[in-house]
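A single protein chain has been omitted from the complex, and every remaining protein chain is retained in its original position.
Labels run A and B following the written order; every chain starts at residue 1.
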Amino acid sequence: MIDPMWAVVLGVCLFTIGLWGAVTRKNAIIVLMCIEIILNAVNLNFVAAAAQHGDVTGWVYTVFAIAIAAAEVAIGLAIFLSFYGHNETISLDEMELLKH
Amino acid sequence: MSGAIDYALWIPVLPIVAFPIILFLGNVFKGTDAWRGRWKEGGTIATVVMGTSLGLSIWLIIGYIGQVTGHESVGQVGNWLSFHMVENGNLVSYSFGFGMYLDHVSVMLLFVASFLCFLIAIFSLGYMNSDPVNLDRNHRFYAEFLLFCAGMLGMVLADNFLWLFIFWEIMGLCSYLLIGFYYERPSASYAAKKAFLTTRVGDVFLLIGLLILWNLFGSLDFSVVWAEDNIAAVDAGTLKIALFMMFVGAVGKSAQFPLHVWLPDAMEGPTPVSALIHAATMVNAGLYLVARMYPFFASPAMSGEFTDLAILIAWIGGITAFMAALIAFVQKDIKKVLAYSTMSQLAYIFTGLGAALWFANTGHEEIALLAFGASMFHLFNHAMAKGMLFMASGSVIHEMHHAHHEVAHHDGEHEGHGDNDHFDAQDMSNMGGLASKMPITATAMAVGSASIIGIPLIGGFWSKEGIVGAAWKACLTPGGAWMLGPALLVLITAGMTGFYMSRMWFMTFAGKPKTPVANGVVEQTPFIPIPLVTLTVMTLGGIVFAGFEFVHWVADGHAEMHFSHVLSGIGAEMSHAFLPSGEENGGLIYLVTMLTIVISTIVGPGTAMALYGGRLQKGEKAKPWLAWLVSLSARVRKNNHFDNSTWANSGLAESLHQRLHFDAWYDSAMLKIVVPFANACAWFDQHIIDGAIKGIEYGSQEGSSVIRRLTTGSGRDYIMMAALGTLAIFLLIWGVA
Partner (left out) sequence: MADNTNMTMRDREFALVAGLLAISAVLMYVFPSIAVENSAGQIDWITLPLVAFPIIAGAVLMAFASMQPYRLKDRIGQPIKLISVVFALMMLGISSGLLFGWLESIDWDISRYNRYELEFEYSWMQTIGVSWHVGLDGLSFSMVWLTTVLIPIVMITTWEEKMGWYHHPLILMMGGALIGVFVALDFFMFYVFWELTLIPMFFLILKWGGEDRRYAAQKFFIYTFTGSVVMLLGIVTLYFLQPSSQALIDQGVLTGRTFDMTQMAIGAQESANADIAWLGINMQKALFLMFLLGFLVKLPAVPFHTWLPDAHVQAPTAGSMLLAGVMLKMGGYGLFRVCTTLFPEALLEYQWLLLTIGMVSLVYGSFVCLGQTNLKRLVAFSSVSHMGIILLGIATMEPLGFAGAIFMMFAHGIISPLLFAVAGAFKHHYHTLEIGSMRGMAKHSPWLATFMMFGWMASLGLPLLAGFVAEITVLIAFWKAFGWWVILPGVTLIVTAAYYLWSMQKTIFEGGDDGEMPESLGGAPAPDISLWEVSGMMLLAMLTVLFGVLPWIFFDMMTGYAYGLFDGILLNVIGGGA
């Protein structure tokens, strides 16, 4: 078995990539994908911890996180689709309705 | 006495109860014939009520004189207000109650007040109700009149200083309401405000004096405060301050210098108001208060402590007497002459009281009682005479108004009321020769003036001599050197009084009518003659009162009036007045008395006759006693007339016309100091204090618009903020842990 630490490292890298993408990208769908990457990184972290300690709690958290990520993507996509229907764009730069 | 006592509370309560009733009925029945006619818009009710009060008062007085010596406290109701104070770590209980106190002074004033209130109510029936300008608002007059009477009667009967003060203020309110009766006139409205505010200044001093007094004695009840033991136990200095403050209150209420400015303006009110409030009753309240300070001065424990206060009182009296008489020299308005005369005569009483208090405080008890009695007797005489004089002047003014109406309408020009205002029915230079046209009024005025001047044997003579004598005795007694001023002033003023009162009478009644209006005057108003005749008799009967040893009785709580020995009493008084007594300095005092008689009876009136006398118009016949007076004045004028135009046009006269500038000073002090300060405070409040709040509002709004910029509306920014925030929390927890 590889050292679970490597999984954590991979997780950190994935987290950074995902975070960078979520903050930087213009396209809303891409941002959603990046958030998925973040969530996957977190899942990796949990699994690694579970593997290291042999505690099933980690896997339970992972299953929860996957389910919640799926629900969140569904809602997010629905919102963006509806927004596109009104405004013909899903560029985050142009979603400024809540500006002060 | 017991029967009368049960009803004594009704004396002030009856008018108070009738006050809202008249207001209510007046509002409901305004304009109806019955209300205007039979009910005289409330005048009937007012007269009946005051008559009942008078009856009850007389019953009470008769019972009192017959059965009681000294004083009596009746009808005590405790616990109007009960409370506690902390003393030496304990809670002590106190209370204010309400009761009635009868002694010689209060009985005398009770009679004066109720008698005059009744007579003036009758006078108003004629005066107010026959003047068309008062139509449909007389109910307000009678209601306020009754409230005032209740205040005066209540004050006279009260048995503690708190209720004295309460009724004092009620009278102030009614004075304000009645002076401003013709409220649509700016001058009346202004005069009412001036009266209230000036007396208010005095009232604040009085209030503070009462606070000090309460804190000294733990009570304001007369029986507690005058008890010798209690007086001995308090600090003399503090008591003197309290008495001084109370005196300032009296100065305000009785229109003495320097709080005198409101009285001449108060003549804006209808004449019955001037007669009642500003001659006969309310202005006596100040005198009553000072009279009630006598036991403090007479207390052996305080001997010698209050002499300077007594001398101050006498000085204020002297100055005011002289000043008022001087200003009266140049007055053209008949009511203003009487107003200044009132001021002057009240000042006389203050001088007499000052002398009495000085004697009391230096241990000369007998002379003190005589001086005190003389002052109180002068109050009595003055109230009767001045009330009558005002009513008589009201009669003159009323008939002049009627005559003016006749003249104006006879000429075929139906002038509106506005034009009437241009003809001043109160200006004596429009009158003249009325002695034949208004016999009753002329007689009343002559007798009243004589009483005020101090013509021998008539009313005021008996008391005035007493006051002048007391003042001179005081300045001749060792330690009384300061009394020379008041004594001199009072002596000179006697002559001046003779002059200006006679001037008033002769300008109005002697000579030829100066205008067609005066020519057309007829004495025709009903009800007015009744009080005039009654009071003429009372004034002439002053000699009888003197015979009762009234002076002695009023002052000394244990003296009795000797009704059965009237004639011998009169004889004793006459000898007392006209013959030198054997006492110390008796010769000098006798000289002074004679001098006073001479200048007040001969020099003063003589000068007036020389300037203003004159025969009546051809064909006019006056009553015999008036005719004698008029022809005397004509003869004096023919022989002794001199030109007084240099005096009349001098700077002094000009200054007197401006009332010696006091009014102007007070007005400008208000306008230049108080009002700008108030405006500054208002500005400060709106811009600085509220400005601070507005600054906070503005600042928070500005701050909010700065912070709001965080909400960029951009999703990416929010994600960044969320991430950074999470990182921060993580670091914090990591750091803390």
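Convention: a contact is a pair of C-beta atoms (placed from the backbone, for glycine too) under 8 Å apart; a residue touches a chain by one contact, two chains touch by 3 or more.
Everything numeric here is computed off the predicted structure, so don't read it as measured data.
Taking every chain of the complex into account, the chain not shown here touches B.
Annotation: of B:I5, B:I208 or B:L484, B:I208 touches the absent chain (contact as defined above). In the complete complex, the hidden chain is touched by one of B:V537, B:C681, B:I707 or B:M721, namely B:C681. Listed residues B:W59, B:Y190, B:F329 or B:Y718: the one in touch with the omitted chain is B:Y190.
Along subunit B, the points of touch with the absent chain fall at residues 79-86, 89-91, 94, 162, 165-167, 169-170, 173, 176, 180, 183-186, 189-190, 192-193, 196-197, 200-201, 203-205, 207-208, 211-212, 214-215, 674-675, 677-685, 689-690, 692-693.
Keep this in mind: only the chains that are shown with their structure count from here on.
Subunit A and subunit B have Cα centroids lying 97 Å from one another. Against subunit B, in their complex, subunit A makes its touches with residues 19, 22-25, 28, 31, 92-93, 95-100.
Within the complex formed with subunit A, the subunit B residues making contact are 708-716, 719-720, 723.
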